[in-house]
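Just one protein chain is left out here, and the rest sit where they should.
Think of it as A and B in the order they're written, each chain with its own count starting at 1.
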Amino acid sequence: MQHRPVSLALALTLVLPLAAATVAQAQDLSPNGVKTLAPEGGIQPTATWALGTRAGDFVFVAGMRGIDAASNTLVQGDEARVRKAFGNMQMIAASEGASLRDAVRLVVYTTDMYRYRPIVNAVQKELWGDGPYPPRTIIEVDRLNQDDIVEVEGTFYAPVGR
Amino acid sequence: MQHRPVSLALALTLVLPLAAATVAQAQDLSPNGVKTLAPEGGIQPTATWALGTRAGDFVFVAGMRGIDAASNTLVQGDEARVRKAFGNMQMIAASEGASLRDAVRLVVYTTDMYRYRPIVNAVQKELWGDGPYPPRTIIEVDRLNQDDIVEVEGTFYAPVGR
Partner (left out) sequence: MQHRPVSLALALTLVLPLAAATVAQAQDLSPNGVKTLAPEGGIQPTATWALGTRAGDFVFVAGMRGIDAASNTLVQGDEARVRKAFGNMQMIAASEGASLRDAVRLVVYTTDMYRYRPIVNAVQKELWGDGPYPPRTIIEVDRLNQDDIVEVEGTFYAPVGR
């Protein structure tokens, strides 16, 4: 079996710029490299949660509701509020290079299936056009935070370096 | 016709089907490469959602209920319906090369924990045998679409090129 020399200097040349970049981002990154998302103009989390994360090629957005980022209050009007919930999700995904079309799954939570599901469908039609749409799970729950009506949780795909 | 070292006609014969296939698939892919799933024989989504997606090595299936694809109506009988819900999920995952054993997570939504959880357990035993089973979260919700009794949402792993 032959011994093949590998230059340590060469190895360091390749590795050091990577290390520098890693240090620069380190404050936003978890030990395993999860990036916490806080895009400019986004709503302000009021408790122990963040708007989203990137891990590898995937972007995970927290359940979004129809909160206006400027006033940090709920938008008035059912359809306008649902539109804003999707818009908040879209904005966070976009900050990592994912469009609505790059959603891999949505989970929609609503407090009234018969009343709000049609509104969700209408808003999605507006935003996704004739599709394709992402797979969606929609359920009626007892209550959302702030007694809200609809919350949407999206997962997105945005390969690194694409 | 002139003799040319490589026949343009032959080259086109080889290349065109590939190009056509690429074009055909391109419309199914999102900008970032998310593939929308619509396997032959699957149920027909009636609103703004798709059956599933593939993104990288993962397959995301929408919440599935016990709908018969042939008639697009709910299967009668609680156990038969739950079995069909899991079967619909299984079929979509299989279309991307993932078996039930390759599930990485299930979320089961039911409208009656005491009544339907035992049925879900029985159906899973039937389908997964003695296991291992995937991690599962099961919750009782207020209402499912069409006032259904059980919905199952599965995520699967199917590495590309495996």
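Keep in mind that, in the parts below, a contact is a pair of C-beta atoms (placed from the backbone, for glycine too) under 8 Å apart; a residue touches a chain by one contact, two chains touch by 3 or more.
Everything quoted here is computed from the prediction, not taken from an experiment.
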| item | value |
| --- | --- |
| Touching residues (missing chain, whole complex) on chain B | 57-58, 97-99, 101-107, 111, 113, 117, 120-121, 124-125, 128, 131-142, 155-159, 162 |
| Interface with the unshown chain - residue positions in chain A | 1-9, 28, 30-34, 36-37, 45, 47-53, 55-56, 58, 60-63, 107, 109, 141-145, 151, 153, 155 |
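One rule holds in what follows: only the chains that are shown with their structure count from here on.
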| item | value |
| --- | --- |
| Rounded Å distance, chain A centre to chain B centre (Cα mean) | 22 |
